[in-house]
Structure formats: C-alpha cells, structure tokens
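Of the protein chains in this complex, one is absent; all others appear in place.
Now for chain A:
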Amino acid sequence: MNTLFSAGIIFLGSLLMMRLSNRFRLPSVTGYLIFGVLIGPYVANLIAPQIIKASGMISNLALSFIAFGLGQNFTLANVRKIGKMVIAISIGEVVGSFLVVSLALWLIGRVPLSLAIIFGAIAPATAPAAVVMVTREFKARGPFTDTLLSVVAIDDAWGIILFAFCLALAKVIAGMGGGGSREIVYAFTEVGGSLVLGGVLGYLLALSGRFLRTSTELLITTIGFIALTAGIAAYLKFSILLANMALGTSLVNSERASGKYFETIQRIDTPFYLLFFVLAGAHLELPKLLGIGVLSLLFILTRLPGEMLGAYIGAVITKAEAKIRRYIGLGLAPQAGVALGLALIAFHEFPQFGDLILSTIIVTTIIYEIFGPILTRIALEKAGEIG
C-alpha cells in the first residue's frame, strides 16, 4: 500500500462517508471516524504505515489550527459581548465535567490518579458543529439557543487551558517530569511558558503583515508561524495547543485587520481535519474494545451529569432563567474533534496509557456523536425553542 494511494482512498472515501452520515442526520465527524475504523489496520488495512506514522504531526497541525482559531475570541470587546452568563456557564461546565469524571474514574474506576486527571480534562470538550447542526435543522430560536451556541463555541477554549494544565500535572504525578512537591509550579511554568511563547510570536506575526504582498504569502506566513509555534512549544515541552491559542489571541489584539490571517487558514484546513479524524478512527484498537468497556461506560455515564451540574451552578450564579439553568448542560452533550485531539496528544505524551486513552475516547466520541445531537434536540424541545 503506497502513501498516495492511501491518501486518495482517505479523501474520496471520506467524502462518501460524509454524505452518508449527513443522510442519517449524523455529523460528518462521525462518518470520518467510522471510515477510519473501517480502513484501519484491524479491518481493511488500507492506510499506508507511513501515514499512520505521520499521524502525530497531522493531529498536532490540525489541533494547532483549531487552537489558533479559538484564540481570536479573546479580545476585550468580544469578552464583553459574550457576557458574564455565557462565561460562567462555560467555565462551570468545564470544571464540573472535569471534577466528576476524574473523581469517578479515580474512586470508582480505580485507575491511577494521573490517568483519571487526563480523562477528566478531556471530558469537557464539546462539539460545536454538531450543536449548531441541530439548532439549524430544527430552526431553534430564543434565549436558550443563543446561550447554548455561545457556550458551545467558547467552552473548548477553557477546555484546552485546563487540559494543558492537567497534562503537565499528570506528567509529574506519574513521575515523568521531576516529581516532589513542585507539581503545581511545574504545571504553571508550562502554561505560562506556552502563553508567553504564543504571545511573542503572535506579535511578530502581526508585524509581518507589513511585508506581505499577496494572499499566497499571507497563507505561507500564517502556516509557518503556526508550525513554528507548535515546534518550539514541543521542543520546550510546553503545550502546543495553548501556545497556538495564545498566538491567535496575541495576533487579534495587536493587528486591527487580523481577520485575514484566520480566514486564510479556514480556506485550507478542511483536508487536515479530515485526515485527522480518519487517522483517529484508524487508531481504534478493535481487539481491546472489550477491555475498555467499563472505562468507556464510566466516562460516558459521568461526563454528561458533570457538564449538567457545572453548567447549572454557573447559570445559578449568574441568575440565568430557569430553562437555561435546567437544560443547558444537556444541550452540550455532543463530543467530537477537540476531545479526539486531546486524546491523541495524551496518546503521544503518555505512551504507557496511550492506547487506553485514545481507544476509550474514540468509542465515547462515536457514542456521543450519535446520541449527543439527540440530547441537544431534547434540550431545545424542553426549553420550548424548536420552531
């Protein structure tokens, strides 16, 4: 199996799977993932080993694009526009699902603390595209829908910050990064270093705009800076995601006409995302599925209540109306790309638990991508906003 033949199969097959999953009203991501499982090493074995080997780089690049895009939300004007309620609910949801999932896996699932923290930090990731798809399909309108869409768009940014912190913490707890009583300091250094790195490079990217002549140069420069940020972050053992989010935030705050940098990436990112999802599916170790059954079940059963509880607390604090308090967490059920990406990072950072983390998250993502949109629809119905 040569690399280009594999790439052809991946792209064309994914297009068919996207159409097929949309026909069954499932998000495209579900189609890509299932296709990845089907052409992966345990079923049809149609993916060249070189592509599988490159999956670390592809996922890092795809995730860097996601993080870079999320970073543009953090301007003072935007944060004001988003409002206190959305910020409180989204932070509540992220902290709630993290705590409930980590504690459940640690106390009930009896997994090591470092692993429980990693699973907990992956749990808050949601699937904005799936939620938007449901609101569009059912023509949902109203304050509940507005809040839900804003929360689902911003919560992954908090999730990435939390994950970066937890990954550093888990590495030290697992005895991989120094040990002793310096865990928290180490985690803060990693987070702070990532922010400074992204901040400086974002400022330089904004400055570079003066010397660019064409949109092609703009594209090359933007990709170059994203890759450079990821590369330096990896070298310094910082968080690739957080550094790229800081790159986007620093850029948007240093350059008035920064929209072009984000738009240029949006024009070319689809093939990377597609490859990323198919390769994630291909990583699913089918023979180990039975072994991860209990862990997956525990993750699935605790993630949603954690999200609901945290979002509820955030809504109560900001005095949100009753229907938002009650149902917003339920609306956030879908889980997709960011969760997989975080799992892939954990896969590479924690070789001893890598397969377990990735396979569990692939299974839970497929399940949450199938049932999540249904739960979002129920939340919209209960809130009385389906038109």
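The rule is simple: a residue touches a chain if its C-beta (ideal position, glycine included) is under 8 Å from a C-beta of that chain, and two chains touch if they have at least 3 such contacts; residues count from 1.
The rule we apply is simple: contacts and distances are computed from a predicted model.
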Per UniProt record, name of the chain withheld from view ["Beta-ketoacyl-[acyl-carrier-protein] synthase III", "Sarcosine oxidase subunit alpha family protein", "ABC transporter permease" or "CBS domain-containing protein"]: "CBS domain-containing protein"
Sole contact to the chain not displayed, among A:K84, A:K237, A:K260 or A:K382: A:K260
Identified contact with the non-displayed chain, of A:I82, A:L113, A:L228 or A:L289: A:I82
Contact residue for the chain not shown (choose from A:L212, A:L297 or A:I367): A:L212
Sites on chain A contacted by the missing partner chain, in the whole complex: 27-29, 65-66, 69-70, 72-73, 78, 81-82, 128-129, 132-133, 135-136, 139, 141, 145-146, 149-150, 153-154, 156, 209, 212-215, 217-218, 256-257, 259-260, 262, 269-270, 273, 336-337, 387
